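Only one protein chain is missing from this complex, and each of the others stays in its spot.
Chain lettering (A and B) follows the sequence in which the chains are written, and residue indices restart at 1 in each chain.
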Amino acid sequence: MSRRNVHPLAHLALMTATALFAFPLVWMVLSSLKPANQLTEDPYAFWPTRWQWSNYPQALSSLPYLRYLRNSLILCTGSVIGSVTSCAVVAYGFSRLRWRGRDAVFGVLIATMLLPWHVTMIPRFLLLRELGLYNSLAALIVPTFLGDAFFIFLLRQFFLTIPDELSEAARLDGLGEWGIFTRIIVPLSKPALATVALFQFIASWNDFNGPLLYLSDPQKFPLAYGLEQFVSSYSDQTHLLLAAAVMFTLPMVVLFLLAQQTFLKGIATTGIKG
Amino acid sequence: MFRRATLGPLFISPWLVGFVLLVAFPFAASLYWSFCHYDLLSPPRFVGLENYRRIAQEAVTGGRFGQALWNTGYFALLSVPLSIFLGVTLAVMLTWKIRGQAMYRSLFFLPSVVPVVAASVLWMWLLDPRDGIVNESLGWLGISQSLWFKGATEAVVPPGWFDFGSKDALVLMAVWASGNMMVIYLAAIGDIPTQLYEAAELDGAGPLRRFLHVTLPMLSPVIFFNLVMGVIQSVQAFTQVYLVSEGTGEPAGWSLMLSLHLFLAAFQDLDMGYASAMAWLLFVVLLGATIFLFRTARHWVHYQGIMR
Partner (left out) sequence: MTRHSAVFAFALLLFLGGLLIWDRLDVRAQIPAERREVVFWHFWGGADRAIVEEVVARFNRSQDDHFVRAIAMPGNNLDLKLFLAISGGAPPDLINQDDPIMADWASRGALLPLDEVASQEDISDLQHWLVPAARQLGTYEGSMYALCNGLDIRALYYNKSVLDEYGLAPPTRLDELDNIAFTTSTFDADGNPQRFGYLPDPRRLWAWGTVFGGDFYDEPAQRVTADSEPIVRGLQWMTSYRRRYGADAVAAFRQGDQSLPGKSFPLLSGRYTTVMDGQWRVRDIVRSQAEQRQRGEPVTEFGVCPLPPPEGGQQRAGWVNGNFFVVPRGAQNQGGAWQFMKFWSGFGGFEDEAAQTCRAGGWIPVSTRVVNRPAFQAFLREQPLFAQFVELAASPHQVPTPVVPGAPFFQRTINEAASKAMYVDAAPSVSTLLQEATRTIQIQLDAQKETPLVAP
């Protein structure tokens, strides 16, 4: 893209769009600092009548934060490792190798995403229980090592954009398929792999249903479960809910800032690869 | 060639194991249930095509299923194209060398990770018909006030132009939270070899032609991905739909999506047979849509790697 001059009008458009997108976010942070009675009486005000920083420690102290955080981190890192490795390997098989029935099997993979989870939840639960995974974070981590259709599809699309000549050249150099995968495709697909890692981390971080259904011991629940605790039909705790939501989202910002560095790098270096 | 023919299945074996172990049986079970009366608490009882007959009847008489079908279609047809257009545009803009690029990127991405419970509280405030800032801003533009979450209207269907109803509010929420799609485009732009641009520049191509002839074709595989996944995910959208109407599909069923209808049937009315039949009809519809999309893909998606 034009890497030198950005037209001022284009810049303006971008800033307007940003303002529109960011407004609810800014407002969420501001509202999380409002006293409870302001949210009750006039939730539409922009500024807090009083900056109630105590919402944050209060939201923290109403749940075993560190324990939930620990569980979330185990769940997220385990799932990220599982997803990135398994999905990359499987996507390679679906994109860079020719074999009989490949497209038909790929069709089946896509089809597995088309049935709402509500109707497959019970048998899936019974299977995981039979495998001895009930009430263990492994029930949520182990399946990620068996590939996820969404990520496999995504990585396949990325792998398909890499010119075939690269693989052919490597084959002529005597590199096996595993070698091509690890030494050529993976290094060229870092932005895509970072995307998968980021998405899987977020999915696990936000997952509330999975832990609740597959775990029975509250000591093993992740942070998303703690957040859900603020949602109650009987009491007005919106100020705490928002404070908890901000704290819950913050690690994602850090993670995203780190992950997007790889996209930048992609732009700078892919030129050398040919 | 033979060696690579066996290598393929070997590479995909992790997924094959997962499919056999965790996917095949649940699929078969729910297909079986769709021919049963099954209340989750007592054993399923075979009733043949009864559930499908009921759905067909409801679709014809404009019952709940018919309404849910229309609502879901409306939601998908609006939110998918909008979020793709927005995602591509933003991703391209965010590759410009501008100050604060990382900040811009995070701001567009962030809404997709805000917990849905918090997001729905915020949007109820923003879209309040009387005091919400959105209606107020629309008022400055001369657009009359809409009821949003309480509205039994559809903003893009003729009698109600710009009269935003509950589904339009859900579309807005979905588009706002589609920043994760933008990430995929960003990653894909990162994958585009620079020499393609250099070559285009040597040919004297301006920014617009570079976008049309280099960026867009190179992005087409992931645009295709987001299109297919967007359709699948918007048809199955559940959490936000459930939260904003507290599971009622208010007002008067105008925000009742298929996923919510299915959920209520299965777990409130204990009618898993009917819910499964609905799920499988949905499966067939989505399968048709996906096959159609894959067919059209041959004409507009450009792959550099092996296709067949």
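Throughout what follows, a residue touches a chain if its C-beta (ideal position, glycine included) is under 8 Å from a C-beta of that chain, and two chains touch if they have at least 3 such contacts.
Keep in mind it's a predicted model, so treat the numbers as computed, not measured.
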item: Option touching the unshown chain, where B:Ser13, B:Gln145 or B:Gln233 are the choices; value: B:Gln145
item: Of B:Met124, B:Val156 or B:Ala205, the one touching the omitted chain in the full complex; value: B:Met124
item: Touch list for chain B against the chain that is not drawn; value: 37, 39-42, 45, 120-121, 124-125, 128-131, 145, 147-152, 243, 246-253, 264, 267-270
item: Chain A, residues in touch with the chain not shown (by the definition above); value: 37, 39-43, 62, 66-67, 69-70, 73-74, 76-77, 80, 121-122, 125-126, 129, 134, 190, 194, 197, 209, 212-213, 216-219, 228-238, 255, 258-259, 261-262, 264-265
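Following the convention adopted for this analysis, only the chains that are shown with their structure count from here on.
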item: Computed distance of Cα centres, chain B from chain A, in Å; value: 16
item: For the chain A and chain B complex, residues of the former touching the latter; value: 1-4, 6, 10-11, 13-14, 17-18, 21-25, 27-28, 31, 43-44, 86, 89-90, 92-100, 102-103, 105, 108-124, 127-128, 131, 143, 145-147, 149-150, 152-154, 157-164, 167, 177, 181, 188-189, 191-192, 194-195, 198-199, 202, 205-206, 224, 227-228, 230-231, 238, 241-242, 245, 248-249, 252-253, 256-257, 260, 262-267, 270-271, 273-274
item: In the complex, chain B residues that touch chain A; value: 1, 4-12, 14-15, 17-19, 21-23, 25-27, 29-30, 33, 40, 90, 92-98, 102, 104-115, 117-119, 121-123, 125-126, 128, 131-133, 176, 179-180, 183-184, 186-195, 197-198, 207, 210-211, 215, 218, 221-222, 224-225, 228-229, 232, 236, 259, 262-263, 266-267, 272, 275-276, 279-280, 282-283, 286-287, 290, 303-308
